[in-house]
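What you see is the complex with one protein chain gone and the rest in place.
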Amino acid sequence: MITAEQKPLKEIIDSISPYEKIFLVGCNECVTVCAAGGRKEVGLLASVLRLHYLKQGRTIEIKEITLERQCDPEYVEELASEIHRTEAVLSMACGCGVQTLAGRYRETPVFPAVNTLFMGASEAQGIWAERCQGCGDCLLGLTGGICPVARCSKHLLNGPCGGTSHGKCEIAPDVDCAWCLIWERLKALGLEKRYEEIMEAKDWRSAGGGGPRKIVRKDLLL
Amino acid sequence: MENFEPEIIAFCCHYCAYTAADMAGSKRLSYPTNVKIIRVPCTGKVDALHIMSAFEKGADGVYVAGCLEGDCHFKNGNTRAAQRVAHVQKILQDLGWDTQRLAMMNMSAGMGEVFARTACEFTEKIKQLGPSPVKQMNTDSYRQTQR
Partner (left out) sequence: MQKLKDIEHSETAHTHVLVIGGGVGGIRATLDLAESRRNVILIDSAYSIGGLMTSLDRTFPTNNCDLCTVSPHLSENTRQVYLNLMPMTRLKALTGEAGRFTATLVTEPRYIDMEKCTACGECYKHFPDIVRFTPGLDPRAPTCMRYPQATPYAFSIDMEKMADITALQKICKADAIFPEDRQQIKTVEVASVILSMGAELFDPSGLTHFGAGKFDNVVTGLQYERIMSASGPFEGDLIRVSDKKRPRKVAWIQCVGSRGINKGDVPYCSSVCCMVSLKEAMVTKERFAETIETTIFYMDMRTFGKDYELFLNRAKTDYGIRMIRSRPHTITEDPETKNISITYALEEKALQMTEEFDMVVLSTGFRVPGSSVELARQLGIELNIHDFVKTDPFNSVVTSRPGVYVCGVAQSPKDIPETMVQASAAAGMAASNLTAAVDIPEEDNGFIPEKDVSTQPLRIGVFICDCGLEIGGLLDMDKMVEFAGCQTDVLVSRAVGHGCSSESMNLIEESIRTNDLNRVVIGGCSPRTHETKFQDLLRRAGLNKYLVEIVNLRDQDAWAHLGHPKEALNKAFQLLRAGICGVRKSRPLMDQFLPMNPNALVVGGGVTGMTAALQLADQGIKVYLVEKNSTLGGLAKSIRRTIEGEDVGVFMSRLTDQVSTHKNIMVLANSIIVDHSGVPGRFKTGLQTGPRMNYMQIDHGVTIFATGALPNRPDAYGLGLHENIVTQLELDVLIEDYPEKIKKMTQMVMIQCAGSREPGNPNCSRVCCQAAVKNALRAKTLNPDIEIYVFYRDMRTYGFQEDYYRQARNMGIQFIRFSLENKPEVWVENDRISVFAHDIILDRKIQIETSCLALSTGMTADDETTEDMAMMFHLPRTSDHFFLEDHVKLRPVDMSVRGIFVAGTARSPKNIQESITEAHAAACRAQALLAKKEINLGAAVAKVDSSKCAACLICVRACPFSIPFINEDGYSQIDPAKCQGCGVCVADCPAKAIQLFAYEDDQILAKIEGLLGGLN
């Protein structure tokens, strides 16, 4: 899942300050699940913005809409009939959604209300942690299901650096050393030998080093 | 601000604070008329959106009154409510508001006195803080938006 969190209020306010008619658009997918931009957060942010404008003695008209998925043109199309009524769009979706909106409605400025952070998993209620960087060449089969690209601060592929200490990374005491985790997991799986295999230098072109990526499924093309 | 009479909304749990308010009434314990109660089955039901809405509509203060810690009829609804209150306080802070305009309180059904006392104290505090910032700034435009 893509995770995001709301931008600082000041930044959001600054971005929309010239406008008094706003579409505030949420997304019922990833950002709902990570409580950053679903119907609830849309409602809250709308409320906050209205309060801010009230305090300034200004009025703001906010239309709250939460789309099923902001990164699909069909869902984004739902705004078409009403987009002319607004001066700006504030999107609470991830960057994909913001761009889809901006690409569809070229006459209207679209601003992000959240910072898209990472692809992560839910560790517990209210906690999400980075798990994947989308490198395009998955190594998890070699590393006991723990990704060194996403979870090692230095993206090392052949064991920990000297900064590891008692299983923790040197950047912060609450960050696990990915390679310690990998070693423990391989041991538990009886696959210690894997650890000794040298991984060759990674080809980062598939990770975006070769420019923007795209998937084309020819069988699905219409 | 001599004659400022704040509008205060209290979200009260049916099982404790709402009953305590009734108890205060039956004991004829007086508290300011500023406090108006909205009954909820549990403070765990109180949504951040409800609190924000109350401020938007012109509440000068809002409080959520639930059961004593550990006494929630639904196990932990009151602690969930306290977390949400803290979250909305953070939002208010970002908006430059005094976070004291929002509070979480705990009392049991038998505590009519506590209900009356906290209602008095909270009203007094809000009186000191003055009208809600949305009203302070521009009453005219506020009136307009509320219409």
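The chains carry the letters A and B, assigned in the order they are written, with residues numbered from 1 in each.
Basically, a contact is a pair of C-beta atoms (placed from the backbone, for glycine too) under 8 Å apart; a residue touches a chain by one contact, two chains touch by 3 or more.
Since we're looking at a predicted model, the values are computed, not measured.
Visitor: From the list A:I13, A:V33 or A:A207, pick the residue that touches the absent chain.
Guide: The missing chain is touched by A:V33.
Visitor: Using the document's contact rule, name the residues of chain A that touch the chain not shown here.
Guide: Where chain A meets the chain not shown: residues 28-29, 32-33, 35, 38-41, 43, 66, 122, 125.
Visitor: Give me the chain B residues in contact with the hidden chain, please.
Guide: Chain B touches the chain not shown through residues 7, 9, 14-16, 18-19, 21-22, 24-31, 33, 36-42, 44-50, 53-54, 57-59, 67, 70-77, 80, 84, 108-110, 116, 135, 139, 142-143, 146.
The rule is short, and it goes like this: only the chains that are shown with their structure count from here on.
Visitor: What's the distance between the Cα centroids of chain A and chain B, rounded to whole Å?
Guide: Their C-alpha centroids are separated by 36 Å.
Visitor: Given the complex with chain A, which residues does chain B contribute to the contact?
Guide: These residues of chain B touch chain A: 47-49, 52-53, 55-56, 91, 94-96, 133-134, 136-138, 140-142, 144-145.
Visitor: State the interface residues of chain A toward chain B in the complex, per the touch definition above.
Guide: For chain A paired with chain B, touching residues are 8-10, 40, 43-44, 47-48, 50-52, 54-59.
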